[in-house]
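All protein chains but one are shown in place.
The block that comes next holds chain A.
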Amino acid sequence: MQPVKAKVEILDAKTREKLCFLDKVEPHATIAEIKNLFTKTHPQWYPARQSLRLDPKGKSLKDEDVLQKLPVGTTATLYFRDLGAQISWVTVFLTEYAGPLFIYLLFYFRVPFIYGHKYDFTSSRHTVVHLACICHSFHYIKRLLETLFVHRFSHGTMPLRNIFKNCTYYWGFAAWMAYYINHPLYTPPTYGAQQVKLALAIFVICQLGNFSIHMALRDLRPAGSKTRKIPYPTKNPFTWLFLLVSCPNYTYEVGSWIGFAIMTQCLPVALFSLVGFTQMTIWAKGKHRSYLKEFRDYPPLRMPIIPFLL
């Protein structure tokens, strides 16, 4: 016996205008497939910018949701909202990270028109300035490589305006800190080599930690899937921070920047660390809440970002 084909009508969530009527839809079709069908009649709304929901003010349906499993009759009514122009996460990450890498080097090499002409293409006499350049560059190269080879993204895209906002933040702060660290009048840290060595140790440990967490999170999720599981410590000691914290990658990231701030003794770096910490705390709390909601057996000892505190 042939399964009954479903009908889908798509209405605009704001105006309730009928935008599209699809008949002869397979009942086991996914939302992703319906989005593809909708794009055929409205090519300017590619699937990534479609939000389809059962209720005009409700939550978006997921691409994996199956039509016949939704609470609809033989004719499903879906409401459409345009999410605006979208850009892929990978593109945003690559752009926002390549900027600081390149910009910092402009200041490091004292390219003309930044400092006085007599300083063009000169080199700092302080070891810590060269070390800082290596650390900063390493940090962003690591991020670029992780974006290309390590991270597995839940979402494909984000709104286009985010790239302007994010790049302003990353590029702006990179230029601001690089200006002072590479300035001819830069003052090295008060406690000299001791301070630099300690700060470097913090930085390296936290970078290794951050990378370990990224690898552990990647291994939680098979390629191409969007599954979510509780992360647990592995044999790698850096991942043992999972015992105390939901988002140790953020913990290590803040640690790296605190290390860099101590190494350079530069107030703008400290401010950048503070702003980053604030944003990451917001993200960590959100992630922690999602974990708690999704998993009944979530380890109770864990805090979002700072062990025992935050």
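One rule holds in what follows: a contact is a pair of C-beta atoms (placed from the backbone, for glycine too) under 8 Å apart; a residue touches a chain by one contact, two chains touch by 3 or more; residues count from 1.
Just so it is clear, contacts and distances are computed from a predicted model.
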item: Protein that the absent chain corresponds to, by UniProt name, given "Very-long-chain (3R)-3-hydroxyacyl-CoA dehydratase", "Exosome complex component RRP40", "V-type proton ATPase subunit F" or "Dynein regulatory complex protein 1"; value: "Very-long-chain (3R)-3-hydroxyacyl-CoA dehydratase"
item: Candidates A:107, A:186, A:257 or A:291 - the one touching the absent chain; value: A:186
item: Sole residue of A:70, A:85 or A:267 that reaches the chain not shown, by the stated touch rule; value: A:267
item: Positions on chain A contacted by the hidden chain, ascending; value: 14, 180-181, 183, 185-187, 190, 264-268
